[in-house]
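As you look at this complex, bear in mind that one protein chain is not there, while each of the others sits in place.
Then we have subunit A:
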Amino acid sequence: MIRLSNIRRSYRSAAGRESVLEGLDFELDEGEYVAIMGASGTGKSTLMNILGTLERPNGGEYIFRDKKVHRMGNGKLTLLRNEEIGFVFQNYQLIPNLSVYQNVLLPLSYKRKWQSKKRARVKRALAMVGLEGKLKAKPHQLSGGQKQRVAIARAIVNEPSLLLADEPTGSLDEKTTESILEIFDELHEHGVTIILITHDPEVAKRAERILHLKGGRIKEQAYETLQSL
């Protein structure tokens, strides 16, 4: 489904050019549930931004379902993002002035093709995360766990083929974390491909495959090794 080859990304800083990803290679099959781990500053979020087409790599190839993403223009990248990718962020990234319903509706609003039964789709997505009764609530009226559920509902309302989650449980307590991870499990069972970025080994354990990001490259890590961390 996804193939990253020799991906490079660096940023300008006061000290000169700082390289974050140095020739990263990565492959992912359809329906996989992968966790990416790594210490702070190792480029986890940069990798997620590249996978989510939110930023472009300086070099390398990015193939998504046989499409050459690295050669796409901004318009096509926007379309790909809207139709194929769902995002879940650590700090929820809900629009505060919009209601739960309006937040979840957003990806459908930007859909190029005409969509029928939008309201039903939003309700179904919210029902899946257990928030069907909070349609009119504003984000500030929700708990952290509820906000993250709304973010998940928003990520899946377009029925994306890839779900990117960047530290989705980073700000949640243990009990809420468990409930969020259960939703990911369920989505995975429904065939959604998930890439979960986390620094928490317990969260990473829920994935089928764990990748470790170090020195700008990915190293696959065995389950047992991880458990000993």
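In this section, a residue touches a chain if its C-beta (ideal position, glycine included) is under 8 Å from a C-beta of that chain, and two chains touch if they have at least 3 such contacts; residues count from 1.
Rule of thumb we're sticking to: contacts and distances are computed from a predicted model.
Remark: of the listed names "Ion-translocating oxidoreductase complex subunit G", "Tryptophan synthase beta chain", "Cytochrome c oxidase subunit I+III" or "Putative ABC transport system permease protein", the one matching the undisplayed chain in UniProt is "Putative ABC transport system permease protein". For the chain missing from the display, the contacting residue among A:N6, A:S109 or A:Q141 is A:S109, taking the whole complex into account. Note that of A:F26, A:F64 or A:F87, the residue touching the chain absent from this view is A:F87. Contact with the chain that does not appear here is found for just one residue of A:K44, A:H70, A:K134 or A:R154, A:R154. The chain not shown here touches subunit A at positions 49, 52, 54-55, 74-75, 78-79, 81-83, 87, 89, 93-95, 97-98, 102, 106-107, 109-111, 154, 158.
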